[in-house]
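Complex shown without one protein chain; remaining protein chains in place.
Think of it as A and B in the order they're written, each chain with its own count starting at 1.
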(Lines give C-alpha, C1' and ligand atoms only; values in the text may rest on other atoms or scores of the structure.)
Protein backbone atom coordinates (compact mmCIF):
# COMPACT_ATOMS: atom_id res chain seq x y z
CA UNK A 1 0.00 0.00 0.00
CA UNK A 2 1.20 3.48 -0.75
CA UNK A 3 0.29 7.17 -0.67
CA UNK A 4 2.10 9.36 -3.17
CA UNK A 5 1.30 13.07 -3.27
CA UNK A 6 2.31 15.67 -5.85
CA UNK A 7 1.75 19.42 -5.97
CA UNK A 8 3.21 19.72 -9.48
CA UNK A 9 2.21 17.04 -11.96
CA UNK A 10 4.27 18.19 -14.95
CA UNK A 11 6.99 15.56 -14.50
CA UNK A 12 4.43 12.77 -14.13
CA UNK A 13 2.50 14.00 -17.17
CA UNK A 14 5.63 14.14 -19.30
CA UNK A 15 7.06 10.77 -18.36
CA UNK A 16 3.76 8.89 -18.53
CA UNK A 17 3.02 10.59 -21.87
CA UNK A 18 6.35 9.45 -23.29
CA UNK A 19 5.92 5.87 -22.07
CA UNK A 20 2.46 5.77 -23.62
CA UNK A 21 4.16 6.21 -27.01
CA UNK A 22 5.66 2.73 -26.53
CA UNK A 23 3.22 0.66 -24.49
CA UNK A 24 -0.48 0.67 -23.61
CA UNK A 25 -0.45 -1.17 -20.25
CA UNK A 26 2.35 -0.44 -17.83
CA UNK A 27 3.62 -2.22 -14.71
CA UNK A 28 5.04 0.06 -12.03
CA UNK A 29 7.13 -1.09 -9.06
CA UNK A 30 6.64 1.21 -6.14
CA UNK A 31 9.20 0.83 -3.35
CA UNK A 32 11.01 3.07 -0.89
CA UNK A 33 13.53 3.78 -3.64
CA UNK A 34 10.98 5.27 -5.98
CA UNK A 35 8.53 4.44 -8.72
CA UNK A 36 10.13 2.26 -11.39
CA UNK A 37 9.22 0.76 -14.72
CA UNK A 38 11.11 -1.40 -17.21
CA UNK A 39 9.24 -2.30 -20.38
CA UNK A 40 9.77 -3.51 -23.92
CA UNK A 41 7.65 -2.22 -26.78
CA UNK A 42 5.42 -4.84 -28.47
CA UNK A 43 7.83 -5.13 -31.43
CA UNK A 44 10.69 -5.92 -28.98
CA UNK A 45 12.94 -3.35 -30.64
CA UNK A 46 13.22 -0.89 -27.79
CA UNK A 47 13.30 -0.81 -24.01
CA UNK A 48 12.03 1.97 -21.74
CA UNK A 49 13.50 2.38 -18.25
CA UNK A 50 11.92 4.92 -15.90
CA UNK A 51 12.75 5.86 -12.32
CA UNK A 52 10.93 8.63 -10.48
CA UNK A 53 12.69 9.33 -7.19
CA UNK A 54 10.84 9.80 -3.86
CA UNK A 55 12.23 13.37 -3.78
CA UNK A 56 10.09 14.22 -6.82
CA UNK A 57 6.97 13.79 -4.67
CA UNK A 58 5.58 16.14 -2.03
CA UNK A 59 4.77 13.10 0.09
CA UNK A 60 6.06 9.60 -0.53
CA UNK A 61 4.92 6.86 1.79
CA UNK A 62 5.26 3.19 0.91
CA UNK A 63 4.32 0.67 3.62
CA UNK A 64 5.16 -2.35 1.54
CA UNK A 65 6.52 -2.59 -2.00
CA UNK A 66 3.71 -2.68 -4.56
CA UNK A 67 3.53 -3.73 -8.17
CA UNK A 68 0.60 -2.38 -10.15
CA UNK A 69 -0.40 -2.73 -13.78
CA UNK A 70 -2.71 -0.14 -15.33
CA UNK A 71 -3.88 1.11 -18.67
CA UNK A 72 -1.85 4.26 -19.39
CA UNK A 73 -4.63 5.94 -21.32
CA UNK A 74 -6.96 6.06 -18.35
CA UNK A 75 -4.15 7.28 -16.10
CA UNK A 76 -3.17 10.06 -18.52
CA UNK A 77 -6.73 11.29 -18.83
CA UNK A 78 -7.03 11.57 -15.05
CA UNK A 79 -3.66 13.40 -14.87
CA UNK A 80 -4.84 15.89 -17.46
CA UNK A 81 -7.69 16.97 -15.19
CA UNK A 82 -5.38 18.46 -12.58
CA UNK A 83 -5.28 22.24 -12.70
CA UNK A 84 -2.86 24.79 -11.30
CA UNK A 85 -3.07 24.94 -7.50
CA UNK A 86 -4.62 21.50 -7.16
CA UNK A 87 -2.84 18.56 -5.51
CA UNK A 88 -2.75 14.99 -6.78
CA UNK A 89 -2.67 11.91 -4.55
CA UNK A 90 -2.18 8.33 -5.74
CA UNK A 91 -3.37 5.54 -3.48
CA UNK A 92 -3.94 1.87 -3.95
CA UNK A 93 -7.00 -0.08 -2.87
CA UNK A 94 -7.69 -3.78 -3.49
CA UNK A 95 -8.16 -3.66 -7.25
CA UNK A 96 -7.96 0.04 -8.09
CA UNK A 97 -5.49 2.85 -8.42
CA UNK A 98 -7.17 5.92 -6.93
CA UNK A 99 -6.23 9.31 -8.28
CA UNK A 100 -7.55 12.06 -6.00
CA UNK A 101 -7.42 15.68 -7.14
CA UNK A 102 -8.06 18.30 -4.46
CA UNK A 103 -8.93 21.94 -5.02
CA UNK A 104 -12.24 23.73 -4.37
CA UNK A 105 -13.88 20.37 -5.02
CA UNK A 106 -12.59 16.84 -4.66
CA UNK A 107 -12.30 14.66 -7.75
CA UNK A 108 -11.60 10.97 -7.46
CA UNK A 109 -10.69 8.87 -10.50
CA UNK A 110 -10.58 5.10 -10.02
CA UNK A 111 -8.54 3.14 -12.51
CA UNK A 112 -8.92 -0.66 -12.47
CA UNK A 113 -5.75 -2.69 -11.93
CA UNK A 114 -4.89 -5.19 -14.65
CA UNK A 115 -3.17 -8.51 -14.36
CA UNK A 116 0.54 -8.27 -14.86
CA UNK A 117 1.23 -10.55 -17.80
CA UNK A 118 4.67 -9.29 -18.54
CA UNK A 119 7.82 -11.14 -17.63
CA UNK A 120 10.30 -9.27 -15.48
CA UNK A 121 12.65 -7.31 -17.74
CA UNK A 122 16.35 -6.97 -17.02
CA UNK A 123 18.22 -3.98 -18.33
CA UNK A 124 21.13 -5.24 -20.50
CA UNK A 125 24.65 -4.05 -19.66
CA UNK A 126 26.18 -2.41 -22.67
CA UNK A 127 29.66 -1.10 -23.46
CA UNK A 128 29.69 2.06 -25.55
CA UNK A 129 32.55 3.56 -27.56
CA UNK A 130 30.82 6.91 -27.95
CA UNK A 131 29.09 9.00 -25.27
CA UNK A 132 27.95 12.48 -26.14
CA UNK A 133 25.98 14.65 -23.76
CA UNK A 134 24.10 17.48 -25.42
CA UNK A 135 21.15 19.86 -25.14
CA UNK A 136 18.05 17.66 -25.20
CA UNK A 137 15.88 20.10 -27.22
CA UNK A 138 18.54 20.36 -29.91
CA UNK A 139 18.72 16.57 -30.02
CA UNK A 140 14.95 16.41 -30.51
CA UNK A 141 15.24 18.96 -33.33
CA UNK A 142 17.97 16.93 -35.04
CA UNK A 143 15.74 13.88 -35.03
CA UNK A 144 12.87 15.96 -36.42
CA UNK A 145 15.15 17.20 -39.20
CA UNK A 146 16.17 13.65 -40.05
CA UNK A 147 12.59 12.38 -39.99
CA UNK A 148 11.71 14.73 -42.87
CA UNK A 149 13.64 12.73 -45.42
CA UNK A 150 14.02 9.20 -44.14
CA UNK A 151 12.89 6.54 -41.70
CA UNK A 152 16.46 5.78 -40.65
CA UNK A 153 19.25 7.95 -39.29
CA UNK A 154 22.95 7.16 -39.34
CA UNK A 155 25.01 8.26 -36.34
CA UNK A 156 28.72 8.63 -37.04
CA UNK A 157 31.34 9.73 -34.57
CA UNK A 158 34.86 10.60 -35.62
CA UNK A 159 37.49 12.58 -33.74
CA UNK A 160 35.80 15.71 -32.33
CA UNK A 161 32.75 15.32 -34.55
CA UNK A 162 29.26 13.84 -34.44
CA UNK A 163 27.50 13.45 -37.76
CA UNK A 164 23.83 12.56 -38.22
CA UNK A 165 22.84 11.61 -41.76
CA UNK A 166 19.45 10.69 -43.17
CA UNK A 167 18.30 10.01 -46.73
CA UNK A 168 20.41 9.06 -49.71
CA UNK A 169 19.67 9.03 -53.43
CA UNK A 170 16.97 11.71 -53.25
CA UNK A 171 16.68 14.22 -50.46
CA UNK A 172 19.35 14.12 -47.82
CA UNK A 173 20.03 15.76 -44.45
CA UNK A 174 23.47 16.09 -42.83
CA UNK A 175 23.88 17.51 -39.37
CA UNK A 176 27.37 18.24 -38.07
CA UNK A 177 28.12 18.82 -34.43
CA UNK A 178 31.71 19.78 -33.58
CA UNK A 179 33.62 19.84 -30.31
CA UNK A 180 33.25 23.36 -28.95
CA UNK A 181 29.62 23.86 -29.99
CA UNK A 182 27.33 25.62 -27.50
CA UNK A 183 24.88 22.77 -27.48
CA UNK A 184 27.42 20.13 -26.34
CA UNK A 185 27.97 19.30 -22.67
CA UNK A 186 30.65 16.69 -23.32
CA UNK A 187 31.91 14.50 -26.16
CA UNK A 188 33.71 11.28 -25.39
CA UNK A 189 34.70 9.29 -28.48
CA UNK A 190 36.92 6.32 -27.57
CA UNK A 191 36.99 5.10 -31.16
CA UNK A 192 35.17 6.06 -34.39
CA UNK A 193 31.75 4.45 -34.61
CA UNK A 194 28.91 4.30 -37.05
CA UNK A 195 25.45 2.83 -36.69
CA UNK A 196 21.92 3.16 -38.12
CA UNK A 197 18.70 3.49 -36.07
CA UNK A 198 14.97 3.90 -36.67
CA UNK A 199 13.92 7.54 -36.77
CA UNK A 200 10.39 6.64 -35.73
CA UNK A 201 11.55 5.16 -32.41
CA UNK A 202 14.03 7.97 -31.80
CA UNK A 203 11.28 10.55 -32.29
CA UNK A 204 9.19 8.92 -29.57
CA UNK A 205 12.18 8.78 -27.24
CA UNK A 206 13.11 12.40 -27.91
CA UNK A 207 9.82 13.48 -26.31
CA UNK A 208 11.56 12.96 -22.98
CA UNK A 209 13.40 16.21 -23.80
CA UNK A 210 10.40 17.95 -22.25
CA UNK A 211 11.52 17.11 -18.69
CA UNK A 212 15.31 16.92 -18.99
CA UNK A 213 17.70 19.66 -20.11
CA UNK A 214 20.32 17.35 -21.54
CA UNK A 215 20.55 13.86 -23.01
CA UNK A 216 23.40 11.36 -23.07
CA UNK A 217 23.65 9.66 -26.47
CA UNK A 218 25.56 6.37 -26.18
CA UNK A 219 26.40 4.10 -29.12
CA UNK A 220 29.01 1.92 -30.84
CA UNK A 221 29.28 0.55 -34.39
CA UNK A 222 26.29 -1.61 -35.34
CA UNK A 223 25.37 -1.79 -31.69
CA UNK A 224 22.36 -0.67 -29.64
CA UNK A 225 21.78 3.01 -28.87
CA UNK A 226 21.10 4.15 -25.31
CA UNK A 227 19.64 7.55 -24.54
CA UNK A 228 19.64 8.84 -20.94
CA UNK A 229 17.44 11.75 -19.94
CA UNK A 230 17.89 12.88 -16.35
CA UNK A 231 16.14 15.52 -14.22
CA UNK A 232 18.34 15.90 -11.15
CA UNK A 233 16.83 14.49 -7.89
CA UNK A 234 13.60 13.86 -9.77
CA UNK A 235 13.67 11.26 -12.46
CA UNK A 236 15.69 9.37 -15.00
CA UNK A 237 14.31 7.99 -18.23
CA UNK A 238 16.46 5.81 -20.47
CA UNK A 239 15.79 4.11 -23.76
CA UNK A 240 17.64 1.30 -25.49
CA UNK A 241 17.14 0.84 -29.22
CA UNK A 242 18.38 -2.01 -31.43
CA UNK A 243 20.47 -0.96 -34.45
CA UNK A 244 19.22 -1.35 -37.98
CA UNK A 245 21.16 -3.56 -40.31
CA UNK A 246 21.38 -1.87 -43.65
CA UNK A 247 23.45 -1.89 -46.82
CA UNK A 248 25.70 1.08 -46.50
CA UNK B 1 -39.86 44.39 -39.37
CA UNK B 2 -36.93 45.08 -37.10
CA UNK B 3 -33.49 46.67 -36.86
CA UNK B 4 -31.17 45.23 -34.24
CA UNK B 5 -27.68 46.67 -33.88
CA UNK B 6 -24.73 45.33 -31.89
CA UNK B 7 -21.27 46.75 -31.30
CA UNK B 8 -20.08 43.61 -29.51
CA UNK B 9 -21.10 40.28 -31.00
CA UNK B 10 -19.57 37.97 -28.42
CA UNK B 11 -22.87 37.23 -26.66
CA UNK B 12 -24.64 36.51 -29.93
CA UNK B 13 -21.78 34.31 -31.12
CA UNK B 14 -21.78 32.31 -27.90
CA UNK B 15 -25.52 31.76 -27.63
CA UNK B 16 -26.04 30.95 -31.31
CA UNK B 17 -23.04 28.63 -31.20
CA UNK B 18 -24.50 26.76 -28.23
CA UNK B 19 -27.95 26.43 -29.82
CA UNK B 20 -26.36 25.09 -33.00
CA UNK B 21 -25.20 22.12 -30.92
CA UNK B 22 -28.85 21.10 -30.56
CA UNK B 23 -30.68 22.19 -33.71
CA UNK B 24 -29.84 23.12 -37.32
CA UNK B 25 -32.75 25.44 -38.16
CA UNK B 26 -33.96 27.88 -35.50
CA UNK B 27 -37.12 29.96 -35.12
CA UNK B 28 -36.63 33.30 -33.36
CA UNK B 29 -39.43 35.46 -32.00
CA UNK B 30 -38.44 39.10 -32.07
CA UNK B 31 -40.67 41.38 -30.01
CA UNK B 32 -40.26 44.48 -27.87
CA UNK B 33 -39.35 42.18 -24.99
CA UNK B 34 -36.35 40.72 -26.76
CA UNK B 35 -35.23 37.98 -29.06
CA UNK B 36 -36.57 34.61 -27.93
CA UNK B 37 -36.26 30.99 -28.92
CA UNK B 38 -37.75 27.79 -27.51
CA UNK B 39 -36.70 24.59 -29.28
CA UNK B 40 -36.54 20.85 -28.78
CA UNK B 41 -33.63 18.83 -30.15
CA UNK B 42 -34.56 16.30 -32.88
CA UNK B 43 -34.42 13.39 -30.39
CA UNK B 44 -36.94 15.22 -28.15
CA UNK B 45 -34.76 14.67 -25.09
CA UNK B 46 -33.81 18.25 -24.38
CA UNK B 47 -35.26 21.74 -24.62
CA UNK B 48 -33.35 24.98 -25.22
CA UNK B 49 -34.81 28.29 -24.04
CA UNK B 50 -33.03 31.50 -25.00
CA UNK B 51 -33.88 35.13 -24.28
CA UNK B 52 -31.64 37.98 -25.37
CA UNK B 53 -32.88 41.22 -23.81
CA UNK B 54 -33.23 44.49 -25.74
CA UNK B 55 -30.62 45.96 -23.37
CA UNK B 56 -28.01 43.60 -24.85
CA UNK B 57 -28.27 45.47 -28.15
CA UNK B 58 -26.84 48.91 -29.03
CA UNK B 59 -30.05 49.64 -30.91
CA UNK B 60 -33.26 47.62 -30.67
CA UNK B 61 -36.16 48.67 -32.82
CA UNK B 62 -39.10 46.36 -33.49
CA UNK B 63 -42.06 47.84 -35.42
CA UNK B 64 -44.12 44.70 -35.30
CA UNK B 65 -43.33 41.32 -33.72
CA UNK B 66 -41.53 39.05 -36.17
CA UNK B 67 -40.96 35.34 -36.28
CA UNK B 68 -38.11 34.18 -38.49
CA UNK B 69 -36.67 30.73 -39.18
CA UNK B 70 -33.12 30.45 -40.46
CA UNK B 71 -30.36 27.93 -40.88
CA UNK B 72 -27.96 28.47 -37.96
CA UNK B 73 -24.90 27.49 -39.90
CA UNK B 74 -25.24 30.35 -42.37
CA UNK B 75 -25.93 32.78 -39.53
CA UNK B 76 -22.89 31.65 -37.56
CA UNK B 77 -20.58 32.01 -40.53
CA UNK B 78 -21.75 35.58 -41.10
CA UNK B 79 -21.29 36.37 -37.36
CA UNK B 80 -17.75 35.05 -37.48
CA UNK B 81 -16.81 37.65 -40.10
CA UNK B 82 -17.28 40.57 -37.69
CA UNK B 83 -14.01 41.99 -36.46
CA UNK B 84 -13.12 44.23 -33.53
CA UNK B 85 -14.44 47.75 -34.04
CA UNK B 86 -17.06 46.73 -36.58
CA UNK B 87 -20.79 46.98 -35.91
CA UNK B 88 -23.41 44.38 -36.80
CA UNK B 89 -26.96 45.15 -37.85
CA UNK B 90 -29.74 42.59 -38.34
CA UNK B 91 -32.68 43.57 -40.54
CA UNK B 92 -35.49 41.67 -42.13
CA UNK B 93 -36.65 41.96 -45.73
CA UNK B 94 -39.39 39.91 -47.46
CA UNK B 95 -37.63 36.54 -47.46
CA UNK B 96 -34.18 37.28 -46.10
CA UNK B 97 -32.39 38.05 -42.87
CA UNK B 98 -29.80 40.71 -43.70
CA UNK B 99 -26.64 40.82 -41.64
CA UNK B 100 -24.74 44.05 -42.29
CA UNK B 101 -21.22 44.50 -40.97
CA UNK B 102 -19.84 48.01 -41.05
CA UNK B 103 -16.21 49.04 -40.73
CA UNK B 104 -13.91 50.52 -43.37
CA UNK B 105 -16.01 48.61 -45.88
CA UNK B 106 -19.61 47.43 -45.75
CA UNK B 107 -20.33 43.71 -45.86
CA UNK B 108 -23.85 42.43 -46.31
CA UNK B 109 -24.74 38.77 -45.78
CA UNK B 110 -28.22 37.68 -46.87
CA UNK B 111 -29.59 34.54 -45.28
CA UNK B 112 -32.75 33.04 -46.79
CA UNK B 113 -35.72 32.61 -44.42
CA UNK B 114 -37.06 29.09 -44.09
CA UNK B 115 -40.60 27.96 -43.48
CA UNK B 116 -41.33 27.45 -39.83
CA UNK B 117 -42.37 23.84 -39.58
CA UNK B 118 -42.06 23.54 -35.83
CA UNK B 119 -45.00 23.56 -33.51
CA UNK B 120 -45.00 26.21 -30.80
CA UNK B 121 -43.16 24.86 -27.76
CA UNK B 122 -44.27 25.55 -24.23
CA UNK B 123 -41.76 25.50 -21.43
CA UNK B 124 -42.89 22.93 -18.84
CA UNK B 125 -43.28 24.05 -15.23
CA UNK B 126 -41.15 21.93 -13.00
CA UNK B 127 -40.79 21.60 -9.25
CA UNK B 128 -37.24 20.96 -8.05
CA UNK B 129 -36.02 19.62 -4.70
CA UNK B 130 -32.42 20.67 -5.32
CA UNK B 131 -31.11 24.01 -6.59
CA UNK B 132 -27.40 24.63 -6.57
CA UNK B 133 -25.82 27.75 -8.02
CA UNK B 134 -22.15 27.43 -8.82
CA UNK B 135 -19.30 28.75 -10.94
CA UNK B 136 -20.22 27.92 -14.53
CA UNK B 137 -16.67 27.12 -15.71
CA UNK B 138 -16.22 24.67 -12.83
CA UNK B 139 -19.50 23.05 -13.77
CA UNK B 140 -18.29 22.66 -17.35
CA UNK B 141 -15.08 21.09 -16.08
CA UNK B 142 -17.02 18.61 -13.92
CA UNK B 143 -18.98 17.48 -16.95
CA UNK B 144 -15.74 17.14 -18.93
CA UNK B 145 -14.29 15.01 -16.13
CA UNK B 146 -17.34 12.77 -16.14
CA UNK B 147 -17.36 12.46 -19.93
CA UNK B 148 -13.93 10.81 -19.82
CA UNK B 149 -15.24 7.60 -18.32
CA UNK B 150 -18.94 7.33 -19.12
CA UNK B 151 -21.85 8.53 -21.21
CA UNK B 152 -24.03 9.06 -18.13
CA UNK B 153 -23.54 11.07 -14.96
CA UNK B 154 -25.34 10.58 -11.67
CA UNK B 155 -26.18 13.71 -9.66
CA UNK B 156 -26.73 13.10 -5.97
CA UNK B 157 -27.55 15.70 -3.37
CA UNK B 158 -27.46 14.97 0.33
CA UNK B 159 -27.29 17.38 3.23
CA UNK B 160 -24.59 20.01 2.41
CA UNK B 161 -23.12 17.92 -0.39
CA UNK B 162 -23.40 17.54 -4.14
CA UNK B 163 -21.89 14.40 -5.64
CA UNK B 164 -21.36 13.75 -9.35
CA UNK B 165 -20.48 10.18 -10.25
CA UNK B 166 -19.69 8.62 -13.61
CA UNK B 167 -18.55 5.12 -14.59
CA UNK B 168 -18.84 1.92 -12.59
CA UNK B 169 -17.18 -1.46 -13.02
CA UNK B 170 -14.12 -0.11 -14.82
CA UNK B 171 -12.92 3.45 -14.58
CA UNK B 172 -14.85 5.76 -12.30
CA UNK B 173 -14.97 9.45 -11.44
CA UNK B 174 -16.39 10.94 -8.23
CA UNK B 175 -16.65 14.66 -7.72
CA UNK B 176 -17.59 16.01 -4.31
CA UNK B 177 -18.72 19.57 -3.78
CA UNK B 178 -19.30 20.64 -0.16
CA UNK B 179 -21.10 23.59 1.37
CA UNK B 180 -18.47 26.24 1.93
CA UNK B 181 -16.53 25.59 -1.26
CA UNK B 182 -15.26 28.67 -3.15
CA UNK B 183 -17.01 27.62 -6.31
CA UNK B 184 -20.50 27.53 -4.80
CA UNK B 185 -22.83 30.54 -4.85
CA UNK B 186 -25.66 28.80 -3.01
CA UNK B 187 -26.85 25.29 -2.20
CA UNK B 188 -30.51 24.65 -1.52
CA UNK B 189 -31.34 21.00 -0.87
CA UNK B 190 -34.97 20.56 0.26
CA UNK B 191 -34.64 16.79 0.31
CA UNK B 192 -31.99 14.29 -0.81
CA UNK B 193 -32.25 13.56 -4.53
CA UNK B 194 -30.54 11.36 -7.06
CA UNK B 195 -30.91 11.20 -10.81
CA UNK B 196 -28.97 10.14 -13.94
CA UNK B 197 -28.49 12.27 -17.09
CA UNK B 198 -26.76 11.99 -20.46
CA UNK B 199 -23.22 13.40 -20.37
CA UNK B 200 -23.33 14.10 -24.10
CA UNK B 201 -26.26 16.51 -23.73
CA UNK B 202 -24.83 18.12 -20.60
CA UNK B 203 -21.55 18.80 -22.43
CA UNK B 204 -23.39 20.70 -25.14
CA UNK B 205 -25.34 22.68 -22.54
CA UNK B 206 -22.22 23.48 -20.54
CA UNK B 207 -20.90 25.48 -23.50
CA UNK B 208 -23.20 28.28 -22.29
CA UNK B 209 -20.61 28.76 -19.52
CA UNK B 210 -18.80 30.99 -22.00
CA UNK B 211 -21.26 33.86 -21.53
CA UNK B 212 -22.49 33.39 -17.93
CA UNK B 213 -20.38 33.39 -14.77
CA UNK B 214 -22.64 31.06 -12.81
CA UNK B 215 -25.15 28.32 -13.49
CA UNK B 216 -28.17 27.16 -11.51
CA UNK B 217 -28.39 23.37 -11.45
CA UNK B 218 -31.96 22.24 -10.63
CA UNK B 219 -33.04 18.62 -10.23
CA UNK B 220 -35.06 16.08 -8.24
CA UNK B 221 -34.97 12.29 -8.04
CA UNK B 222 -35.57 10.64 -11.42
CA UNK B 223 -36.86 13.95 -12.70
CA UNK B 224 -35.74 16.37 -15.43
CA UNK B 225 -32.67 18.55 -14.96
CA UNK B 226 -32.86 22.29 -15.61
CA UNK B 227 -29.75 24.41 -16.08
CA UNK B 228 -30.05 28.21 -16.02
CA UNK B 229 -27.23 30.38 -17.36
CA UNK B 230 -27.79 34.10 -16.92
CA UNK B 231 -25.82 37.16 -18.01
CA UNK B 232 -27.37 40.07 -16.12
CA UNK B 233 -29.42 42.51 -18.27
CA UNK B 234 -28.21 40.66 -21.34
CA UNK B 235 -29.43 37.14 -21.80
CA UNK B 236 -30.69 33.99 -20.18
CA UNK B 237 -30.21 30.53 -21.59
CA UNK B 238 -31.89 27.54 -19.99
CA UNK B 239 -31.86 23.86 -20.81
CA UNK B 240 -34.19 21.11 -19.72
CA UNK B 241 -32.98 17.51 -19.99
CA UNK B 242 -34.98 14.33 -19.43
CA UNK B 243 -33.54 11.89 -16.86
CA UNK B 244 -32.11 8.55 -17.86
CA UNK B 245 -33.73 5.47 -16.47
CA UNK B 246 -31.04 3.06 -15.44
CA UNK B 247 -30.48 0.10 -13.18
CA UNK B 248 -28.72 1.47 -10.17
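We adopt the following convention: a residue touches a chain if its C-beta (ideal position, glycine included) is under 8 Å from a C-beta of that chain, and two chains touch if they have at least 3 such contacts.
Please read all numbers here as calculations on a predicted model, not as lab measurements.
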| item | value |
| --- | --- |
| Contact partner of the left-out chain, one of A:10, A:83 or A:172 | A:172 |
| Options A:113, A:183 or A:242, residue touching the unrepresented chain | A:183 |
| Identified contact with the non-displayed chain, of B:50, B:111, B:132 or B:152 | B:111 |
| Contact footprint on subunit A, counting only the chain that is left out | 138, 141-142, 144-145, 148-149, 167, 169-178, 181-183 |
| Residues from subunit B at the interface with the omitted partner, ascending | 74, 77-78, 81, 83, 104-112 |
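We adopt the following convention: only the chains that are shown with their structure count from here on.
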| item | value |
| --- | --- |
| Degree value of the rotation bringing subunit A onto subunit B, based on Cα positions, nearest 5 | 120 |
| Mean-CA-position distance for subunit B and subunit A (Å) | 44 |
